[in-house]
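The full complex has more chains than appear here; those shown keep their coordinates.
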Amino acid sequence: MAGSSFGTIFQISTWGESHGAALGVVVDGCPAGLPLEAADIQAYLDRRKPGSSAITTQRRETDQVELLSGIFDGRTTGTPISMMIRNTSQRSADYGNLADCYRPGHADYTFDAKYGFRDYRGGGRSSGRETAGRVAGGAVAAKLLREFGITLAAYTTAIGPVEIDRSRFDLQTARMTPTGMPDPDASAAAEAYLEDCMRHYDSAGGVIECVIDGVPAGLGDPVFEKLDANLSKALMSIGAVKAVEIGDGTAVAVRQGSQNNDPFHMEAGQVVKTSNHAGGILGGISDASPIVLRAYVKPTPSIFSPQRTVNRQGEDIELSIKGRHDPVIVPRAVVVVETMAALTIADALLLNASARLDNLQKIYGR
Amino acid sequence: MAGSSFGTIFQISTWGESHGAALGVVVDGCPAGLPLEAADIQAYLDRRKPGSSAITTQRRETDQVELLSGIFDGRTTGTPISMMIRNTSQRSADYGNLADCYRPGHADYTFDAKYGFRDYRGGGRSSGRETAGRVAGGAVAAKLLREFGITLAAYTTAIGPVEIDRSRFDLQTARMTPTGMPDPDASAAAEAYLEDCMRHYDSAGGVIECVIDGVPAGLGDPVFEKLDANLSKALMSIGAVKAVEIGDGTAVAVRQGSQNNDPFHMEAGQVVKTSNHAGGILGGISDASPIVLRAYVKPTPSIFSPQRTVNRQGEDIELSIKGRHDPVIVPRAVVVVETMAALTIADALLLNASARLDNLQKIYGR
């Protein structure tokens, strides 16, 4: 499969560069009959938009989605849903001086090494703008999942050294703070930290968590298509993510089995776990507990202090980056994590439909 | 793609259960002309074998590979390479009492939820024995990569709280210690820790690192098929892995951009990086620095102390696990991490061959 598609049955294919005419996504394999309108998509794209706070880029990205196919009478028809977002804010002059040099922490050098040349305007295909297509596609997946009682919530748990206090957790807050943190105090502290970074022409990283509720037991496959393996790929495919955790993640390495195993017990006739160190997945298959994921995001590589690097001619140079750059990627990546998770779960939901003879009998009536 | 295949061009499909007649793998898409013999595979399977130390299961798994197709005159023919390992050590009586109950930390419950029933003998398809097929397939990938100067080395960096001291790092040591640690002192400490775990009927987790040298710049694709995304899936698809890191991994979240960016400079006419926080991958594409991965492994869920759980009838019960179980999964998973990484890199190497017009011109002579 070519590199711009994700998913086996519920599949998206994204396209577009930072400074091209437009970006977009084709969603194929979405079941017929799902109520869907542009507003469902726009709501997710709006969460990806830079805010009006001091800590985000000044670039004006309105990112209005245009729904081009696959919907009739307000419902999906089962055929490809094509969505496009026109680029309206390309100021190529900002980037012209970067045509020739390899920015540290960016994909300039590796694109040239792979393809022989590259669309250097604003990072081209390696720009964070590429995620607009993912978010639009993932918004469809999220809408589908809600039909089955599955909901996703991503939020920021750390920016640089500032971590949230889980006793103050409030998801609504995360939708309002410029940091995406569900804790207003931590968010304020993080904003102060970011302003300090900016003053020193520097940038910050952070951590995004995503919790998925309502996933029925049985999604995901043994061996290579484990649900956590696909979620891991989904999150690690987001630029700047350098580590992914499921459940308790790295912490399990220092535990003993007696501490880490989640005992099962019966509750209201259901098998449930009394703890959730596993993060909702056992043997690669969902166990009906909440699925818990974490993505660790590196600091924005575009910093305004001078950096040592080389140019295409193979000369050592000093680079000063100009233009518009967020001091931290994390807040705008929250919705990307959430929608990538949604795409993964939606695909697993569809694939699992044919995993059992009795499932098929329910459909085909034998 | 069904759940038991991995890779797009260089593709493996594994099959087999812990207590079935045999396990195996079909490797499809391996280029023709690669010298290959059973000994190349056996060397990797032997690394997966339980050792003779106190800290591994007493189960005797000789795991002799049988090469059934795809080789002629000592070289691969370009057609599928089928390999089989007969199961010789099934003592089903050990597991019979588990047919009916859901072991904490295992996939018993989720398999039943997904499929309606399961092959409960020794965990069936969810057993660690499933990895024998991966290792056999990955051994072919590793052989192919060596033809291009690409080498992989995985080893244990931590077991429970015991970490290696990198100043004592010696890869040959890692191949000899029962822990897979490249530091004999840490290994001895880890063995002591594991014996203590066993005395308390408990188990331990740990960390496996893999370094891949010699990867040319340009492997991997932008967006979804990023090399790190696929490596992350590869490692997370190994049972018991709960977190994956690329390069500095989780540590990047607390860094500033000026600390985390790897400056480029020229060295002997080559573009190189003066540091490698990124772990050899930028924008999802290899940058010719060593690729560095880490997998965090949970403690063996099979512990001998009594545990609370439920049975298939929906009753709360107390479970006492018997049988043969390693107190730690890590040492035997080292070669699994290494071969899964090899499979991922081999596939990227093949996919990249057609990424540029001038590559194709080298082959087709225009």
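Letters A and B mark the chains in the order given here, with residues in each chain numbered from 1 onward.
In this section, contacts are C-beta pairs under 8 Å (C-beta built on N, C-alpha and C of every residue); 3 or more make two chains touch, one makes a residue touch a chain.
These figures come from a predicted structure and were not determined experimentally.
Taken over the full complex in this file rather than the chains on view, the one protein sequence occurs as 4 copies, with 2 of them shown.
Definition applied: only the chains that are shown with their structure count from here on.
The centroid of the Cα atoms in chain A and the matching centroid in chain B are 26 Å apart. Residues 1-6, 8, 14, 102, 104-107, 109-111, 113-116, 125-126, 130, 158, 160-161, 197, 200-207, 216-219, 221-226, 228-237, 239, 242-250, 252-266, 269, 271, 274, 278-279, 281-288, 296-303, 305, 307-310, 314-316, 352, 355-356, 358 of chain B are the ones touching chain A in the complex.
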